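Here the complex is missing a single protein chain, while all its other protein chains stay put.
Chains: A, B and C, in written order; residue numbering restarts at 1 for each.
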Amino acid sequence: MAKADFEIPDIKNGVSVPAVKPGAMAHVKYHPASEAHLTKLGFPAKRVDNWKEVALAKMNELMGKYKSLSLFLDVCVKCGACADKCHYYLGTGDPNNMPVARQELMRKVYRKNFTLGGKLFGGLARAEDLTEEVLREWMAYFHQCSQCRRCSVFCPFGIDTAEISMAAREIMDSIGIGQKYTLEIIAKVHDTGNNLGIPKDALIGTLEFLEEDVKETTGVDVKFPLDQKGAEVMLIVPSADFFSSPHVDSLVGYAKVFHAAGISYTFSSHASEFANFGMFIGSYDNTKKIATRIADAGRDLGVKRIVVGECGHAYRVAYSFWNTLAGPFDYLDKNHSVPTHVCEFTDELLRRNALKLDKSANDEFTVTYHDSCNVARASRMGTEPGGQFEIPRNILKAVCNKYVEMDPEANREKTFCCGGGGGLLSDELLEVRVKGAAPKVSALKEVMDNQGVNTMAMICAICKAQFTKVLPYYDIPMEAVAGVHQLVSNAIQLGDK
Amino acid sequence: MKRPAATAAALLALLAAPLFYAGCGNAKAPAPQLTKPTNATECVEPAATMRANHMNLLRHERDNIVREGDRSRKYRIEGCAQCHTKRAEFCDRCHDYAGVKPECFDCHYLP
Amino acid sequence: MGGLSLLSLVYVALSYAAAAIFVGGLMRKLWGYAVTPNPLCIPTTPSPATKGGVVARLALNIVAFADLFKGNRWTWIGGYAFHVILIAVTVRHLRLFIYPVPPLLAEIQPLALLIAMLLPLPLVYLLARRKMVDRYAWISSPADYGVLILILLIALSGLGLKFVSHSDLVGIKHFLLGLLMFSPVDMPAHPAFIIHLTLVLMLAVYFPYSKLVHAGGVFFSPTRMMVDDPRERRHINPWAAK
Partner (left out) sequence: MPEMDRRSLLKMGAAAIAGTVIGNGVTLYTSPARAEEGGGPPGAAATNALEIPSKGKARWGMVIDNNKCTAQCTACTAACRTENNVPLFGDERYDGHWIRKVTLTPERGGPEKHLPLLCNHCDQPPCQHVCPVAATFTRHDGIVMIDKHRCIGCRYCMIACPYKARTFVFKETSEWTNKDVPKRAHGVVEKCTFCAHLIDQGKIPACVEACNKSGEGAMIFGDLNNPGSAIVKYIRAVATKGIREDLGLEPKVSYTGI
């Protein structure tokens, strides 16, 4: 078991709703963003002198721009249906991690400054001004929200804490208070086209290495083309897929699927990254800029389709926002959905029997599937609602002999977040991540103990990175983490085609 | 929301509906017109008490009458009939006005 | 308005003021929600991909509190009972505002009474729930208890009017119709009625400026009202389009 200087939740008997432990997670602090990154993203380099006025003005502006925010600040009746739904509350017991209480952090400022009742009877309505202390709470607890939307499933009014935490982060950015992890990554995307800041040369080297590696292991010439104009498909993946394990195994999987399908594809060096952290900080402009960069890359390469890889929040942006932010994608082939998820792509080939598979290649694995929050609750695959649940499962069942479902109360629509989403995948937030992972790990542990599961497949780069890091804290080897296309890669038979 | 103005107008109309239904513009609010008894000037209790409480008085006394056989009680529905000889012009007027449907007359005779 | 007693004058004025604040305030709030744009498509999925599907889901949510049912059964029971009983209470009171009373409305009064008189039960339950579960106690402010207590007081004074100190119902209806038709008449000077009316006016004024706007707001929630079709139909951001 990995060592930690904090208490690891006990998940032996599953995760039950903890008693309220005020302030349990108040000490967690993220690393502040540098002046260079704040400036680059269009924010003040450091905290402005009249920060309170600026923050309230920004809040007012956002309430005028976002129906979600203006409505959600008003209509919560504090019924508490969400109170036991957040994985961070379940893992920590800190009451400010109850979605309703997290929202209250902004709502109390809203009441104090924007409502008559709050101005007149502050105490009774629990209205509070945006003080230094409240700002500290914002910084701590709006970075203990992974924007996974689980709370919004159960809310009678559909209140989505993600909308509020995005707004809070944008307000903080607008007064010059930023989180290093997200801002630095967005800056890198603007500079190099990917989160990791991989220069084009390194990318070429990596792809060449992968080609050789696959040739060595399979004897087949599977291509990993870059910037190939006129290719049918532009494939855009989370940049972790180029380097990290187990991510890269899924990348190999995508390449093999394209090879088997006989459809030409290419990566783009201008937009090699699928992730879009602009959403995490609620920055419309940055989200749009990143999305537009991708749309431009596809246009420049003259492709007919854009297929996206295994990444959760990025798929939400691609599925839900691309058309609005960077559309219309009129240069693409209208017969295919824009964008197409790589699972939709593979699923279609499976339906046409266009792939030769040897399921027994995965016989050493008993596989379960983790629904990633942004895919499950903020996007769709295929034409039917809920396709995002069925299509990845169809693929897994096609490539594995041993497939097991986790407790549906912790999966599908009600899936628990891995604990690392929403811009929290940063080392200084490890305590939040480990504790927040408890509900999902507990569901995994149950099928591992009772049904012999040894592999959890998923289609999100953040989930993969998070679980490989936190599973050892729960005495589960990080090798239990796999990408869906990693298993496809194992099973696919590349004959002469 | 595509047409906020239309939606707002519909909401306003919905909220104002009782106003129109009640006949906004009529000079005066309607009140029930009662035909008063000719054989007496005073009821067994002051009119205000009867208006508010006649149902309770009758309900209370009916147990004494039915269970004890005491037919000398002050508040009896048959007693009402001695002065209020036209139910349709007295009882029914207020009952209809307030949407009250007493079951008394299902069994008891009042002219 | 000549000839009104001082009490009636005061309450006529208060009633009109409260009604204006209620209607005006609520309209302003709902208008605000209506005109504030949805820059991005954010339905909580899985979500219907058609307008009809969205309407059906909203209807189920309004009629059965389906999402809350998913969220917490114990809260659902209390909240749902409270709202259903509120409908019965409305039916009981509608006859005082409508002239003449439609026959069907008169017909269902006994049944409505049977349900309406249960109103204190869910209110006490909801109050106890807030107090007794540590999570709900943590999130509950004096305002959350206050509005439950206010409605409880309204319910108790209303039940008092019905069962303890019966009032001149015809006089009350005459007064209310007078208000509705802008030709006010005297109100019955019945203490329980005055208390009941005062509390109701307080609630009406409080309504638009509190969490009670959820009654109208529920129709505007983007995570529930937006159609899940961003790939098929380009959602235009109104402020970005300008």
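Basically, contacts are C-beta pairs under 8 Å (C-beta built on N, C-alpha and C of every residue); 3 or more make two chains touch, one makes a residue touch a chain.
Note that this is a predicted model, so its numbers are computed, not measured.
Chemist: Given the contact rule set out at the top, which of the displayed chains would the hidden chain touch in the full complex?
Modeler: Contacts of the unshown chain, counting the full complex: B.
Chemist: If the missing chain were put back, which residues of subunit B would it touch?
Modeler: Residues of subunit B in touch with the missing chain: 62-63, 66-69, 71, 78, 103, 106-109.
Please note the rule applied: only the chains that are shown with their structure count from here on.
Chemist: I'd like the Å distance between the centres of subunit A and subunit C, where a centre is the mean of that chain's Cα atoms.
Modeler: Averaging C-alpha atoms per chain gives centres 39 Å apart.
Chemist: With chain centres defined as C-alpha means, what is the inter-centre distance between subunit B and subunit C in Å?
Modeler: 28
Chemist: Just give me the whole-number Å value for how far the CA centre of subunit A lies from that of subunit B.
Modeler: Those two chain centres are 66 Å apart.
Chemist: Note the residues in subunit C that touch 2 or more other chains, in rising order.
Modeler: 33, 220
Chemist: Give every residue of subunit A touching subunit C within the complex, in rising order.
Modeler: Residues 17, 19-20, 22, 63-68, 70-71, 74-85, 95, 98, 100-101, 104, 115-117, 123-126, 149, 152-160, 163, 284, 288, 319-321, 323-325, 327-328, 337-339, 376-380, 383-386, 388-389, 413.
Chemist: In their shared complex, at which residues does subunit C touch subunit B?
Modeler: My answer: residues 23, 27, 30-31, 33-35, 94-101, 105-107, 109-110, 166-171, 173-174, 177-178, 180-183, 185, 190, 216, 220.
Chemist: Can you list the residues on subunit C that touch subunit A in the complex?
Modeler: Answer in residue numbers: 29, 32-33, 36-42, 44-49, 53, 61, 65, 67-68, 70-72, 75, 79, 133-144, 146, 206, 209-211, 213-214, 217-218, 220-224, 228, 230-231, 234-237, 239-240.
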